[in-house]
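With one protein chain removed, the remaining protein chains of the complex are shown where they sit.
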Amino acid sequence: MPAQSQKTLLKRDAPSARELAAEIAEAARFTRKHAIASIYHAGSGHPGGAMSSADIMACLFGAELNFWSDAINDPDRDRFVLSKGHGAPALYAIAAHHGFCDARAALNLRKLGSPFQGHPHVLDLPWVETSTGSLGQGFSVALGMAMGLKLQKNPARVYTLLGDGELQEGEVWEAAMCAAHHKLDNLCVVIDYNKLQSDDRNDAIMRLEPLAAKWRAFDWAVAEINGHDIDEILSAFRRAGASHGRPSVIIAHTIKGKGVPYMENIPHWHGSVKLTHAQAEEALTALGAGRNEIKELLDVGDR
Amino acid sequence: MPAQSQKTLLKRDAPSARELAAEIAEAARFTRKHAIASIYHAGSGHPGGAMSSADIMACLFGAELNFWSDAINDPDRDRFVLSKGHGAPALYAIAAHHGFCDARAALNLRKLGSPFQGHPHVLDLPWVETSTGSLGQGFSVALGMAMGLKLQKNPARVYTLLGDGELQEGEVWEAAMCAAHHKLDNLCVVIDYNKLQSDDRNDAIMRLEPLAAKWRAFDWAVAEINGHDIDEILSAFRRAGASHGRPSVIIAHTIKGKGVPYMENIPHWHGSVKLTHAQAEEALTALGAGRNEIKELLDVGDR
Amino acid sequence: MSATAEAPALIGTSGDSLREAFGKALSGLADEFPKLVVLDADIAGGTGVHHFRKSHPARFLQFGIAEQNMMAAAGGLAAVGLLPVVTTFAVFCLRAIEQARLSLAYAKRNAKIVASHPGLDVGPDGGSAQSLEDLAAFRAIPGMTVISPADPVEMALATRAILEFEGPVYMRTGRSPAMRVFGDHHTFEIGKGKIVRDGSDVTIVACGVEVSRALEAAKLLEQDGVSARVVNMATIKPIDSELLARCADETGSVVTAEDHNIHGGLGGAVAESLAATRPCPIEFIGVKDVFGASGEPEELATLYGLTAPHIAKAAKRAIARKG
Partner (left out) sequence: MSATAEAPALIGTSGDSLREAFGKALSGLADEFPKLVVLDADIAGGTGVHHFRKSHPARFLQFGIAEQNMMAAAGGLAAVGLLPVVTTFAVFCLRAIEQARLSLAYAKRNAKIVASHPGLDVGPDGGSAQSLEDLAAFRAIPGMTVISPADPVEMALATRAILEFEGPVYMRTGRSPAMRVFGDHHTFEIGKGKIVRDGSDVTIVACGVEVSRALEAAKLLEQDGVSARVVNMATIKPIDSELLARCADETGSVVTAEDHNIHGGLGGAVAESLAATRPCPIEFIGVKDVFGASGEPEELATLYGLTAPHIAKAAKRAIARKG
């Protein structure tokens, strides 16, 4: 967990690039392991899209968002909206890693009475910026935030993570057109382009290609990167931050299930799935957890 | 009115190109005049978008759709959906010109008990293929027709006319993506690109450019034409008919209010407006109506 | 200069429609509510907020013809401390209802939805545009307040009230010229119904344009020796159950009247409330589960059974059913 505890513009206070990348890689591993453990305990949830987004989330929370966990009410904080709300386990895990919530509490995913609902809910967790779960809406809400911040001359930036399947929602193109029209250069969309959605590959369900051309035609600044390469992610954010007069989209090529070999690129692991103890154990092992850590992660809770 | 009365593939039976163009130009004039007269009698309605679409409608009904008015129940007929449903006065007028309904009856626009509602309704008029008026939906319905015809190996084609402002609806991009994915080359979209919408220019309300690039990025066969040039319209339809494996969009550059000088390019005349007698008279005169025709058009009905 | 050089007469910008009253009120309140922003989907001229666009252009936000994005974006605007008022036609609010549900109601945003063009009052645009479902649909969303004021005076008061109120609100205006029902000293409180005419044989509970028709009905009934009470139930949700129970007690029968489907709207709210407190015979005036058509609002009201004589007849049926 970062040492700073007052609100800090990370971009200024960052350690050396190499140290930062190592910190982020560690945070991403933590995110994947905790997401898997929480889905195991929940008995349901979407692991594939949590794994594919872990590196992006780790970069966002570890370096890009301008605040630490004690500044969640600061009006000048950057905003992050998880538009692909079913990716909640990754959000809860990275937030736990950075001290926004208790890591063991976050394992109570989807449980009655726990604030860690299946989809993030703004009234349950103070650092969740808006409720999501219905695809397309988070992007529009983020757009509204970006518009409102600009109106109030607040320099904060707004980030939102979308799934690739989510891009089939018309609301996404309404928002894309609107953000470009209003020149919301304080808005940055990241697409977790893992090529899979609920039932199958995007190509089989509803073709998205040529995807970068679509965003360009909607007048966005477009970057295409490897969504598992921390340097590429960070530099894409830097370029997005420098965009003038245009919103930015980062098309992050990812692998659904990344880090858990038996899940990688297999549509079935989109979710909502029930992980057996053996499956969870195998996943955690692949993610580098030792025997003690596995025991600790899987033996809390009722199951 | 065309002489044929049995269902006929117009494309084969067409008179000489020059005669056809003259017939269509005459039909377009009829359409504009009757649309103006009906809006005058109604006391409300949208003249601008009726004027801009008249030439396109005249080409569709005069040459492109494969049937005359006695074949409105033939399952093999082509389908036309007026997705920009507020353009109804133009649809009613061109339909009247081709004998789908009585021309004088069609002047009862928007009147209680008349089937000529403010927006076309499938249950009121047998040759209206679906009810429209809520922007974006007609396109999706047309897509469903195209998909269903293909499934049933019916060679009929489906045409739909969209407004440019309508393209801001996300549903339009859902349909665009879906039609391309399913390779619906029996579907042809025409955009009445008159650069104006309800309140102002597209550019002021919500920028659409680069528009052709958007459709190309959504994997459509794209043509850009002058929507008031009958030869260009007909040849664009011919090329669309030859598209293989891809739906076609014809971006027809038009002038809102075309033919009525005091309306041309003036957002206010989008509607819903009340035309005074003097305004209607001036419009009809500009559209080439003589004194008797004007009297005939404006003196029926109650007003 | 030709006759046509004048600007066209925009239909329904008639000074006395509910939407005009709303639009003007909103402009007038802008300075008092500095966080207020108004969202439009390219029909400001139809919803009345062209007044606000003119008076406060920097706080007028244009979303184009894209109601879903506009509705959810209101959630984001509220999240960063602004007070968004989403405006469009009622039927296009329905198009964005899932956005209103998740991004406004579920998130408990302080955002307002104001819908013009409800019901048969839409007139000549026809059935496609006449929303007969919005009161029912928005009433079903947990925590959503639903309001339908009766006249321009009340509309102005309600506009202030929803801005002062904390939480998501759905409010209907109206397209057509509206009868003036209330005097200058009228007051409005969210959640409170009001007896606008007293009577003892039956209570007519109405909202929106039906309030003036209900008052007319009461006069007709008086001529027949029937004493009808009229309640202006401008807040459909939360419904004023206390007042309803009292009216049921005191008059023994009820008629509801609304420019909406008879299912699920004001009639539904009253039926639920009275069944839970003081069951009594209710007759429902509204559109009887069919779509409307083109025509003038008054013609349509006659055709679909929403006029004063219809209400008066229903009142007699209700009275006849008293135990």
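We call the chains A, B and C, going by the order they appear; numbering starts again at 1 in every chain.
In this text, contacts are C-beta pairs under 8 Å (C-beta built on N, C-alpha and C of every residue); 3 or more make two chains touch, one makes a residue touch a chain.
What you see is a predicted model, and the numbers here were worked out from it, not measured in a lab.
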item: Shown chains that the omitted chain touches within the full complex; value: A, B, C
item: Touch criterion as defined above, residue of B:R32, B:R110, B:H181 or B:H270 at the omitted chain; value: B:H181
item: Given A:R110, A:R157, A:H228 or A:H253, the one touching the chain that is not displayed; value: A:R110
item: Option from A:N154, A:S198 or A:N265 whose C-beta touches the chain left out; value: A:S198
item: Of A:G133, A:G148, A:G227 or A:G259, the one touching the omitted chain in the full complex; value: A:G133
item: Touching residues (missing chain, whole complex) on chain B; value: 75, 79, 121-123, 129-134, 136-137, 140-149, 151-152, 154, 170-171, 174-175, 177-178, 181
item: Residues in chain C touching the chain absent from view; value: 91-92, 94-95, 97-99, 101-102, 105-106, 127-128, 132-133, 135-137, 139-143, 237, 254, 260-265, 267-269, 271-272, 274-276, 279-284, 287, 289-291
item: Contacts of chain A with the absent chain, listed as residue ranges; value: 42-45, 85, 110-114, 116-119, 121, 131-135, 165-166, 168-170, 197-199, 204-206, 262, 268-269, 272-276, 278-279, 282-283
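Here is the rule we use: only the chains that are shown with their structure count from here on.
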item: Chain located farthest away, centre of chain A as origin (C-alpha); value: B
item: Distance from chain B to chain A - Cα centre to Cα centre, in angstrom; value: 45
item: Chain centre separation in whole Å, for chain C relative to chain A (CA means); value: 41
item: Chain B-chain C separation of Cα centroids, rounded to whole Å; value: 35
item: Numbers and ranges of chain A residues touching at least 2 other chains; value: 136, 170-171, 174, 177-178, 181
item: Shared-contact residues (touching 2 or more other chains) in chain C; value: 63-64, 66, 68-69
